[in-house]
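Right after this comes chain A.
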Amino acid sequence: MAANSASPRQGQRGGQPILEMRGITKRFPGVVALDGVSFDVRAGEVHALVGENGAGKSTLMKILGGAYAPDEGTLLLDGRPVSFSHPWEAQRQGISIIYQEFNLLPYRTVAENIFLGREPLRRGLVDYGRLHRDTAHLLARLGVEQWIEPDTLVKDLPVAHQQMVEIAKALSFSSKVLVMDEPTAALTDREVDLLMGLVRQLRDEGLAIVYISHRFKEIFAIADRITVLKDGRKVGTVDASEVTPDDLIRMMIGRPLDAFYPEYARPEDIGSPLLELAGAGNDVLDDINLTVRAGEIVGVAGLQGSGRTELLRAIFGIQPFTRGTMRVRGQEVRVRSPLEAVRLRMGFLTENRKEEGLALLQPVRDNTLLVHRALRPLLARADGVLSVAQLTGRVDLRAAGLHQEVQYLSGGNQQKVVLAKWLAVDADVLLFSDPTRGIDVNAKAGIHRLIRSLARSGKAILMASSDLPEVIGMSDRILVMWDGRIYGELPAGATEAEIMALATGQRKGGRSA
Partner candidate 1 sequence: MQRKEMVALVLAAALLLSAMPQAGVAQRVSEFWDPDEFARQMALLEMEPVGPPDKPWLQALDPTWVDTSQYKKDPPWTICFSNAGLFNPWRVVGFTTMQAAVEANPLIKEFIVLDAEGRDEKQIADIADLVASGRCDLLIVSPMTTAALTPAVERAAQQLPVIVFDRGVNTRAPITFISPIGGYAFGAQGARFIAEQLPNGGKVLALRISPGVDVLETRWSAAERIFAETNLEIIGVEFTNDDRAVAKSIVTDYLLRYGQIDAVWMDAGATTVAVLEAFEDLGYEIPVFTGEDQQDVLVKWYEEGLTGIAPTYPTFQWRTAVEAAVMVLSGQPIPGPEWKLPQPTITNETLAQYLQYNMPPQHYALCGCEDLPGYPQRWGGR
Partner candidate 2 sequence: MSGYVIRKPGRAGLPPAFLFLAGAFVAAWVLVSLFGRGQFLSAANISNIFVRSVALGIVAVGQSFAILGGSIDLSVAHLISVTAVMASFIMQGDPANIARAIVVVAAIGLGVGLLNGLIITKLRVNALIATLGTGLFMQGLLSTSFQNFAGAVAPEFEVLAYGTWGPVPIPVVVLLGVVALGALVMHRTRFGARLYAVGGHAEVARLSGLRTDRVLIGAHIIASLSAVLTGLFIAARLGAGAPWVGQDGVYDLESIAAVVVGGTALAGGRGGVLGTLAGVLIFSIMDSMFNQLGTGAFLKQVFRGFIIIAAVASYSVRSREEVG
């Protein structure tokens, strides 16, 4: 199908946009997520949407999909103004979206997920035969039929296959507009190629496609136009043929990449090993060997499902290691629960700050002191002696006061509260997983500086991230994972290409500085 991709694009290029978003503004408590953004897409075109994490891409697409209502601005579909108060309205109008977070029901089958709410009927009842056939058909079209059975429960599928189910689900709508929000985040190169072919095919069939990705390679391979968002504002829309990746980067971050990240560790910063793993593994990880020293930031890169986040969760005792040895500050330890990790003065911060980091209804103060309290006798007085103001000052928290509920803080400030929580107990082995995901650019830089200053102050930091520039910009060493193992190690300043080669299992080993 990829063979006839010399497509008749010219005909549609000048065509009317099938979908137009004008002056979209969306505010969340403490942050303007989108500020007057306009965007359009035409039938038979792939329009890439790029921007740093937190630039507003996902919010824009959630508005398009009816999941959020915009505060200002209008949506035009085929030139007619529309407004969606609920996702089903957007769907009915022919807009389908593959969201970044998985939107599948783990305890339902692939087929039931794909045709959720639109199951084929015969005499009023769900026609499981046809449901099965239609699903098989769709999976075949994606070229994944040998891996994914229509009747498998989604929870039993590996992450990459779940992503393919998401794509199949979006395709099943036969919509006019298809939005793909980072569809390749969990895919191997082979699967990415497959997807690219499919996107071209759909485009040629006249679909309007909005394609969101961090990967320039994909963008330049399939996009006709590119719109760049930054800090919730639109920087511009350009023809893909008229720009280079460097141009895009400049548009996205507004300054050269190296100015954006703090300096790497100096040799004098590095101290003794605080965290060591040897031959560690569990049901998803195997043969993990690593050392993190005081003062250094060790990055962990890898595709979704590579074991990158699972590694941190294992170290922190959430899904503990079942074999191998682990040493903290030279002492051999076993960590079977987060409480044990906390007692060893380890800290954990994830991108899911709302699910895993914060008690949203509680004030800044109680969140900051949560770990501190967990380590003290239960009936000890709640306030203790810690100066919360000092801690929040140290992370440069911007809040209306220590009594403000954290649900009303911006993402960056929420993440700072999580950090302050660990500083309160003087944790010196810090595990970060996508620490800046969903945070606006300025706050992001602030958090990066903070992480580096923590390292400087003698903390050992293990940072997993899906954001390659972040891994490259922050890490003093980079571990690359694939299939539950550490596939190689790269020195500071490795290139994206080097990382990806390891992360997709094409190469093994790595290089030293």
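Selection criteria: all candidates are chains of the complex that A comes from, given by their letters.
Following the convention adopted for this analysis, a contact is a pair of C-beta atoms (placed from the backbone, for glycine too) under 8 Å apart; a residue touches a chain by one contact, two chains touch by 3 or more; residues count from 1.
No experiment lies behind these values; they were computed from the predicted model shown.
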{"item": "Of 1 or 2, the one touching chain A somewhere in this complex", "value": "2"}
{"item": "Candidate 2-touching residues of chain A, taken from the complex the two chains share", "value": "65, 67, 86-88, 90-92, 97, 99, 103-109, 111-112, 116-119, 121, 124-126, 128, 131, 149, 151-153, 156-158, 169, 319"}
